[in-house]
Each structure stands twice: as C-alpha cells, then as structure tokens.
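Pasting in a structure now, in structure tokens, and then I'll have a few things to ask.
Here the complex is missing a single protein chain, while all its other protein chains stay put.
Chain lettering (A, B and C) follows the sequence in which the chains are written, and residue indices restart at 1 in each chain.
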Amino acid sequence: MSSSFGTIFRVTTFGESHCYGVGAVVDGCPPRLALTEEDIQPQLSRRRPGQTAIATPRKEEDQVAILSGTENGVTLGTPIGLLVKNKDQRPGDYKDMSQVPRPSHADFTYQMKYGVRASSGGGRSSARETIGRVAAGAIAEKFLREAYGVDIVAWVNAVGSLQARDLTNETLTREIVDRTSVRCPDETVAGEMEERILAARDSGDSMGGVLTCVCRNLPAGWGEPVFDKVEAKLAQAMMSLPATKGFEIGSGFDGTLMKGSEHNDAFVRKGDGLGTVTNFSGGIQGGITNGEPIVFRVAFKPPATISKQQDTVDFEGRAVQLEAAGRHDPCVVNRAVPIVESMAALVLADFALRQRARTAN
Amino acid sequence: MSSSFGTIFRVTTFGESHCYGVGAVVDGCPPRLALTEEDIQPQLSRRRPGQTAIATPRKEEDQVAILSGTENGVTLGTPIGLLVKNKDQRPGDYKDMSQVPRPSHADFTYQMKYGVRASSGGGRSSARETIGRVAAGAIAEKFLREAYGVDIVAWVNAVGSLQARDLTNETLTREIVDRTSVRCPDETVAGEMEERILAARDSGDSMGGVLTCVCRNLPAGWGEPVFDKVEAKLAQAMMSLPATKGFEIGSGFDGTLMKGSEHNDAFVRKGDGLGTVTNFSGGIQGGITNGEPIVFRVAFKPPATISKQQDTVDFEGRAVQLEAAGRHDPCVVNRAVPIVESMAALVLADFALRQRARTAN
Amino acid sequence: MSSSFGTIFRVTTFGESHCYGVGAVVDGCPPRLALTEEDIQPQLSRRRPGQTAIATPRKEEDQVAILSGTENGVTLGTPIGLLVKNKDQRPGDYKDMSQVPRPSHADFTYQMKYGVRASSGGGRSSARETIGRVAAGAIAEKFLREAYGVDIVAWVNAVGSLQARDLTNETLTREIVDRTSVRCPDETVAGEMEERILAARDSGDSMGGVLTCVCRNLPAGWGEPVFDKVEAKLAQAMMSLPATKGFEIGSGFDGTLMKGSEHNDAFVRKGDGLGTVTNFSGGIQGGITNGEPIVFRVAFKPPATISKQQDTVDFEGRAVQLEAAGRHDPCVVNRAVPIVESMAALVLADFALRQRARTAN
Partner (left out) sequence: MSSSFGTIFRVTTFGESHCYGVGAVVDGCPPRLALTEEDIQPQLSRRRPGQTAIATPRKEEDQVAILSGTENGVTLGTPIGLLVKNKDQRPGDYKDMSQVPRPSHADFTYQMKYGVRASSGGGRSSARETIGRVAAGAIAEKFLREAYGVDIVAWVNAVGSLQARDLTNETLTREIVDRTSVRCPDETVAGEMEERILAARDSGDSMGGVLTCVCRNLPAGWGEPVFDKVEAKLAQAMMSLPATKGFEIGSGFDGTLMKGSEHNDAFVRKGDGLGTVTNFSGGIQGGITNGEPIVFRVAFKPPATISKQQDTVDFEGRAVQLEAAGRHDPCVVNRAVPIVESMAALVLADFALRQRARTAN
C-alpha cells in the first residue's frame, strides 16, 4: 500500500525515472466532474524542468494522457488512469549500474531494502515520481474548487538564508507567484535568490529553501481525529516528497517561544459563524479545520546531486571520489511549488469526502 | 479508520476523557512475545500527570489491564485489548455543556464536525486519548528491542527560548532523561526551564517547547516508499499528537541554510557495511533507514488551557470573558516524552514487519 | 488488519474464549445516533447459548458495556468501545494445553501459524469471538434502520436434509423467526428439525444447516465496484464466520441451471422508479444494489465438537482416540441467525457511508 495515499479519494502512483512511463490511478473521484487533460496539464507544466534559468535545461515534455475513468469530458466515478511517458527510457544496459552509492541519494538504501535497484537516474526515488502525484492532485484540486471554492497557493518563502518579507497570505495567487523564476512573490528578494542559486550552480553546488502553502475557503469540520488529523496527513504528504526535512503548521517551531496567552486564537464572530482573531493554529484545532486558512511550511534540503567532487566509498567500502556528470537543478524549491499544492489538494479532497460520509443523508 | 494507525502492526484507540475508560486494540503483534502489564505500565506512569512540581497535582492512577491476546504471559498473535479506566467519569449531566468554545481547544471544531461533543474535559481531543497510544507503543517497543535491539529515547530540548546545549545523542538514556523534572538532560538548563515553567504557572499562563527523539540500532532497509517513507509516517505520528505544531528530521529547517556539498552525508565503511560520516539525513535516505540513528524533533505549542482571563465569544458570537477553573499543566513537554517515544515505536514496529514481508521466505 | 472490517463504518474485534473478555471497537459510526446498551443487548441475547433445548445448557450472561463513544445516550462520532466479560476465565494453567489437535477445529492451524495457541476453548477461533461482531452489528443495524428504514431478517432454511417450504421472504419478521427454537419459520418443519437435532445430540453427533437472510428497503446505488461489490463483501463477511462453507446470492448455484432468458430480471416501473419483475439477481446488479431486497444464503457445516469417539493423531502423529468432554451445541444454525444479521448490517452500513461520500455535498 506504500504507493497509495488517501482513504476515499485515493491515488496510487507508479513509475521510475527511466521506465516506460510514470503515472497514477485515482480511485474514488466523485462522478460528473468535468475533466480533460487540459485540467491536469498546467500543474504538470509548472512542475516540469527546463523552464527557467535556474533549472536544468533538460527538456521533458510531460504530456499527460487520461487512460480511463472519463467519457465525454466527465468523470464516471470509476478509477482514472493517468500516464506520462518517459522520454529517456533506459536501453536496458546493466553495465552502468554504478558501484558507488551517491551520498544522500537513495542508491544505498534501495539496494539494502530491495536487494536490487534501478540502474540509473534514481528510479523510483527520482523526482519524476511526483508527476503522478501532480496529475492526481490537479484532479483533486478541481474537485475542491468546484465543490467548495477551495483555493490552494504555495510559494517559495526562503532560499538558503534569504527570506521573503511582508507577504500577506490572503491575497497571493499563482499568477503572482509565477512572476519570478524562483516563485517567490517578494520580487526584490526573488532576484537575490536567483543570483544566489546561479552562483551555487556555477560552483557545482546546490541550495535548499522553504515553501509556504495556504489553503483558503475551507469549511469547518474537515479532518479525522485522532491519527488522521489534518496536520498529520499534511505532514505525511509533505514529508513523503523527495528532499523534505521539516513541516510546520500555523505558528510552527516559533510557536514554542510564545506563552499560551499569546498563542491562543480568540474566537470572534465572522459572517454567520465564528472565526478567530489570530491564526496561530494554522486553520486547524483538534485536527479539524476551523474555517480559517490552513497555513503550513515545508523545508527542502539542498539537492544531493552536485557536480562538486565528493569523497565517499563504493558499495565495498573502498574510498572513491565522485563527481556528478550532466547538469542538474541547483535548487528545486520553485519546481516544488505545484507539487506541494498537489499533495495538499490530495489530502483535502480525501477529508472532504470523509466528512461527507459522516454528515449527509 | 481515523482511530487506527499502522498497516501490519496496527493500533486502534478508543476513549474520551470522561467515559468509562480509554484504551487500545493492538492487532498484528507477532506471537510468542513475552508480555504482561508490567511491560506496559512504566511508560504509562511516565506519561501520568501529577508526578512533579511542574505538572498538575491531579492524581490519575492509569493502571493498564490486558483484556485479550496473551496467555501465560505470552502474546498469542491475536489482538491485544488494553484498558485504562477513567477515575473521573462524568455524571451524565448535560448542564455543564459549555456554551463557550475555549480558544485553541477543539470545542468549536468538534461541534462543527460532529454536531455534538463530549460535555467536559476535551472528550476525545483530551490528552487522555494518548494513553492508548502509550500502552500500545510499549508493546511495539518491547518487540523492537527484543527482535532487533532498537533503542528509542526522547527528551526535552527546549522550553520557550531555553535550549539544551552540548548533548550527545549517542549516549542519552531514559534514566538520564528522567533525572530532571522537565526531562531535559542538560541539568543546568533544566533548572532554568523548571523556574520558567513555574513562573508561567504562577501568572496563569503556559509554555511550549521542543522534543528531540533518537532511535538507535536500526537495520538499513526499513520504510516504504513512496507515501509511507519513514519520515512521512513519523511526521504523521507526531503531528497527530495534541499540541504539536512542527516536525523536523535530521537537519530539518536548518538544513535549508546549507549547501548541498555541506549537507551530503558521505559514505564510509562501518563494521561490515557502510555508514555515513555525518547524519544530516537523520538516518533516512529516500524514505528508507540507512542504519544511522533516526533523529527528529517535535514542536509543542503552549497548552491552550490557562487561568488567565481571555476575551472571546460564545457559540452565538456574544463577547465573553473566559477564565479556566481548576489546575492544569503549565507545560506538557516533559509528559510528552514517553508519548513521542511510543509513537516512534508504533511507526518502526510496523516498518519492521512490512520489511519482513518483503525479504523473508 | 485481520481483526478489522469495513472502510468507513469499521469494526475491530478482540478477545479469546477464556481471556478477560471479548469485544469490539466501532470506528466511524455517525454522530448523534441514540445508543445505549439496550440497543445492543437483544441481539447478544439471541446469540447467547443456553436458551433452548437444542442448545448447550451452559449459562453465559454476555452483558455488554459501552466503554466509550457515547454520552447522554447519543453517539459522539468517536470510536465506540464495547466489552463483554468472559465468565469462564482460564486459571492460567499450562497443563491442559492438549497435545491432540481436535479434528476440523483450528488447534492445528493456529499452532502452525502462530507457534502458540490459547490453551483451551478454541481461543480466538471460538464462536465467542462473534460477540464483538454482534454488538457492533447491532449499532450498524440501528443506524441503517433509523437513517434508511433498512430491515434485516435471517432464519434457518435447512437443517441437514430438512428444508423449510413456502416461505415468503417479504413478510418474515424476527418475531416470527423466533417462534421456534430452531428459528425456522416453517413451524411444521421446525418441529422435525428440532427432533433431528436432539437425536443427533443423543448419539453424540452434530448437524449442519442453511440460513437465508433478506435485507429490505435498501436504496439503489450502494456497493463499490469492482472488488467491494455488495455480494463480494457479504460473501467475505459470511465466510469469515466460524463453520461456514458456502455463500449464495439471489439465484445462487441453482441459477447456473437456468437460461439467460429465464434468469434476466426484466425492469418494471415501481413507484417513482424502476424495480424488477423477478429477483434472481438477489437485489444486486454489477455489485450495486438495485432497490430490490438482497437475498442470500449461508451454509453452516455440522459443529466439529462431538462426543462420539474419533480416531485421529496427536501433534507428534501418534494415533489417539478422542472423545469430547462436556456438553456442546449439536447444531448452531439457530444461534447463527443474529450473527448473520449482524454481519449483513456491518456490510451495509459501510456501503451506506461510502455512497454518502460520493453523492452528498
């Protein structure tokens, strides 16, 4: 079950970096949702490498095909098969099966776990695996938007020590986010970020960063205590992405510096119901949405693939010096933006359906 | 399924703060594991309130009874029922069903989700729910220790802005951790932490903090890519605990400040196999254990229950001033130590069995 | 997960025949359902041994206690803990751990599977395990009745070669079913069945039989193709009961003798919608309810516990003669009636909630 996620709205992904293709099966999507490839492609294209100066110039087309589950542009309620072909399929050559596990990659652990591993490109641990997630997430997102008006926007908040300033989560849109190549809506800092990333690239190195994601227009009542609290499933979703090292909801680690009297979100009347004055809870209390925006942050480490020479050992423990060939992304946070949004959508669509099961008749 | 956790080693918890009792059913525990209540009680006792000056003086006995699944002190491979009676069962009085949702508690969201809620004490969102987790976790931990020698130790790393210094994760034990009431092994800082907490209590306020947890002696190869990566399930487990706001693995958010060349964990020969020189990965690469210790951190917000007066509104939106009666923990991080350890054990025991399914014959 | 059943409305059972108690945790029951022990006890009492001449005279009280999940007689939407204490708890005496696996019992297979087994009474394979199912099923049934008017009635259709005649499924009620000790609504045949069973008992032998179950007032649209078709989950549910050897839906095995032109259920207008003229489909088409009554049958083999002497071997393969001590049910079909009803209710309640998730808003 490790390649499946969700209870009712459930995605199963498949594919390695150099097999026939990568994709997903989405089971449990409600019927009668208008859906064609055009609804899915935009997020895949935002995820695609080779879009900007700071990304690798490899060209990947990443055109999605819907294999099943729709007819006449409408979902049937049956499983939706999604496929993106790999351009770069391996020639089945055993010889380039490297004897050196790359530091902080998954070569070593896959070999220890499975006793075998894909011979090139990261296989299943490659970032290409996220294509299936993004394709499925685009469907989840369309459902959430149409059924509830839910709106999900992520952006780059930090690259290395450079941090965006003075952002108001309430009004950011994807259009604003996409104005800069690093997808940081603070345009001044975005320029510095790009310079810093290019400098890292030129020195054969890589950089990490932090994404923020906000989910708006959520009804109160989503989330399933106790193990499937909203923040718990968001955390699983985000920490299941390649290269993530941390997750925060609402006040996060900084919240530990506050007193309870400062941190508590007092209630206040909002419209017909209640809202909160502050939102240190990040839109979730007791694991359940309270109607305020969900705000979370995800830490991405610097990519492990660098062209700087590294001292390490091969599988037999013999000292070697490793130098990555080819060109690689010196920073992935901008491409991670649609991936984080997609995972958030998958989490929330499942909660929406689980709550429907409880309340409707 | 929201009250169940795990795929093979699977716990289902039940119970609110003021019903007959709280407990758990552990399904999938391997047979022939020596197990009696004595194996479970110590962690429950460490979790119990009223142990130290900084905790609430309420007395709760929290004696666990094994209802099923063992005979003659040995597990049968059948589901293990666990029950801890509540001392303080509600008299079924509807009148104290408060009309004021407490800020940053789950009163509001439970009401919105279920259209009903337990009339006192937090119900299912109460910290008493973690009793079932701790009891189940003690079983998981015993299995891991006996079958693999796995060793799990958590401690308080920060209370508010006070941080422990110069700790070497490798040698910390529970005995060392328990030497101070705050369960911070840096005894100097621990004293300051206690003072700070008592001061918060005296001012009717509360404090948050950060726990670190280390899991040692893990074999390489545990963890289930892609959605059930070790860090993903640990994150879910920790963020499903009451009052948690953040999770970090290995280098965490600070890792985003490093370059790839600094962050990569070079391999080196260790014993018969490979280890890494540094451990910024936190013992996990590609979602799979690499044999190095797993190190993670969890942020706990300041408890929402404070005796300071709060301005908020009732369910109808009318302004009220709220003042908590009774006495409450001004800081929960010390009691969270066995809870975090238990959840880590539940995560790892499940991964151990899932990997067995793959490799054995 | 083998002790859990259901996706949204989910029961987890625990308990062996001679431990502290048997019970269940019901997760996912909708909130605000009126529920007390009085709603659960009647079906447990119908399941209890010692009620009639044809059953064992052992007395078991089987009083259920709700441990959690309700307050003021209403479900909270949280897990409902259910416990029935065992009267006959083992003294922890290892000596009566028999060296002879009883023929057609689970002694041998439990020993082979787990390397250990409960030392008396069947342990987890005992029919006492069904107590948790019946208690949970009574909750499912109450939900189905109140939310949809669903009505579930099972009865004994055959004992050995004796078959009930001329029953009209449409009008049978539990009251009618309970008029005879064998729970066969054909009173003439019921008398012969009782005689036949008593004769088998007197000769130290046992008898099997067939139950029919009808579920009425179901809406069209329940059931989850493809693996969780209604008949598939009913079959799993029934074949998971002790002593069952066969399951049929609608026309069943006899349906294979018909031509398609005879077997097809032509549609006809019924009320505001469509119904079918015949019901060889048993209320299900394509795995989904069509609004007609679900009708299925379950075969129960003769109980393996008999007092006649049996030639068999012990665990070491040495020939022995086995003679069961004590008194045992010579036929279990009458007591299986509430068990079959309960499992049907568990299946249908889960489908009801899964369909809600799809259609509501």
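Criterion: a residue touches a chain if its C-beta (ideal position, glycine included) is under 8 Å from a C-beta of that chain, and two chains touch if they have at least 3 such contacts.
Model, not experiment: these values are computed from the prediction.
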Query = Of C:73, C:121, C:246 or C:293, which sits in contact with the chain we cannot see?
reply = C:246
Key: Sites on chain C contacted by the missing partner chain, in the whole complex   = 1-5, 7, 13, 101, 103-106, 108-110, 112-115, 124-125, 129, 158, 160-161, 200, 204-210, 220-229, 231-240, 242, 244-253, 255-269, 273-274, 276, 280-282, 284-291, 299-306, 308, 310-313, 315, 317, 354-355, 358-359
Inquiry  = Under the stated touch rule, tell me which residues of chain A contact the chain that is not displayed.
reply    = 1-4, 7-8, 10, 12-16, 19-23, 25, 27-28, 31-32, 65-72, 74-81, 83, 90, 92, 94, 113-119, 123-124
Inquiry  = Which parts of chain B face the unshown chain closely enough to count as touching?
reply    = 7-8, 28, 30-31, 77-78, 147, 225, 353-354, 356-361
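As a convention for this text, only the chains that are shown with their structure count from here on.
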Query = So which chain is the furthest away from chain C, centre to centre on CA atoms?
reply = A
Ask   = If you average the Cα atoms of chain A and of chain B to get two centres, how far apart are those centres in Å?
value = 26
Inquiry  = Centroid of chain B to centroid of chain C, CA atoms only: how many Å?
reply    = 39
Request  = Mind pulling the residue numbers of chain C that touch at least two other chains?
outcome  = 7-8, 28, 31, 77-78
